[in-house]
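One protein chain is absent from this view; the other protein chains keep their places.
== chain A ==
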Amino acid sequence: MAKITLDNLAHSYLPNPTSEDDFALKELNHDWDDGAAYALLGASGCGKSTLLNIISGLLHPSQGRILFDGQDVTHAPTAERNIAQVFQFPVVYDTMTVQDNLAFPLRNRGRDEAYVAERVQEIAKMIGMEDMLKKKARGLTADAKQKISLGRGMVRKDVNALLFDEPLTVIDPHMKWELRTQLKKLHHDFGHTMIYVTHDQTEALTFADKVVVMYDGRVVQIGTPEELFERPEHTFVGYFIGSPGMNVLPAEVDGTTAKVGSQTIQLAGGYKPTSGKVEIGVRPEFAKLSQTEGLPVTVRRIEDVGRHKIIRASFEGHDINIIAGEDDRVSADMNHVSFDPAQVNVYVNDWRVAPDGAQSVGEAA
């Protein structure tokens, strides 16, 4: 296990990148702490898999360095990095038995058979496949195959990190939950550094200690699930995490008030006058429908999703979503929406600014 450091890392698939747009992965500095579970979250094509493949050594970065425990491995081949990776589609060696599959990485490294047999038993127990060891891998279900590829990664004791590239995409929904729980348990019991790539926010938020949100080749926020929810550092984080995502409205911010369209709303702190594209962001959970208070809106639709209701409204041409509890009364004369001032975030050019004009940490990243 190791601490993984990314130093000025960037990657472009073009031979001679000129502008920043040519980079699939924009310059990045980050430490992945030893033994932590990270989720790498973002829409398809945002550079998640690129980053993962650079860490595992399947791809060599155009610039920057990768260090494992302070040792430069930027140009080290995959095998030397002692990385385990589980791919989107289960990769097993079809013609081998489960046992041989699990033993494969050890045998390739020339370990003696007694040690191999012992490790295979341990791993089989860990992934709950002891009674299937003699079976051919070909006929197994997708989730069993994913367990084998996970086991094949963990069979080496000195593995530095476990990387997951959307591992549950092809798994049936009821097995997803079980596998994810098992992964969490393995992480808890064995403390491997884990990096989990996904575009499913539920998966990311339930799996990881820290979630790394990527957008357009850039890391926009790294934080705990709570931080991502309450203080999205970038409008993309607000939009991508949460269901529905954060309401973002163009505004003019002056001191402790924000002018939204023709209306003025109260903010929790004071903001210095700013230039550029200014917006406010409020999560639907912190918006409240009432008869008189707040912005006048037109309610277009109410969706009852069981535990709560989603109210789709519009205010001067902008969509606003509101989440109301299942017991909250919604009536026809309720046509105003108010926000909890403490939960209103201010964004300048898509990046969050803290009250009193202090630059947020997110912009530096």
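Keep in mind that, in the parts below, a residue touches a chain if its C-beta (ideal position, glycine included) is under 8 Å from a C-beta of that chain, and two chains touch if they have at least 3 such contacts; residues count from 1.
One rule holds in what follows: contacts and distances are computed from a predicted model.
Per its UniProt record, the hidden chain corresponds to "Sugar ABC transporter permease" from the list "Ethanolamine ammonia-lyase small subunit", "Sugar ABC transporter permease", "Sensor protein" or "YybH family protein".
Considering the whole complex, the residue from A:Arg138, A:Lys157, A:Lys277 or A:Arg300 that touches the absent chain is A:Arg138.
Residue in contact with the omitted chain (choice from A:Tyr93, A:Trp177 or A:Tyr239): A:Tyr93. From the set A:Asn16, A:Ser44, A:Asn108 or A:Ser275, the residue in touch with the chain omitted from the display is A:Asn108, counting the whole complex. Against the chain not displayed here, chain A makes contact via residues 53, 56-58, 77-79, 83-85, 87-89, 91, 93-96, 104-105, 108-109, 136, 138-139, 149, 152-153.
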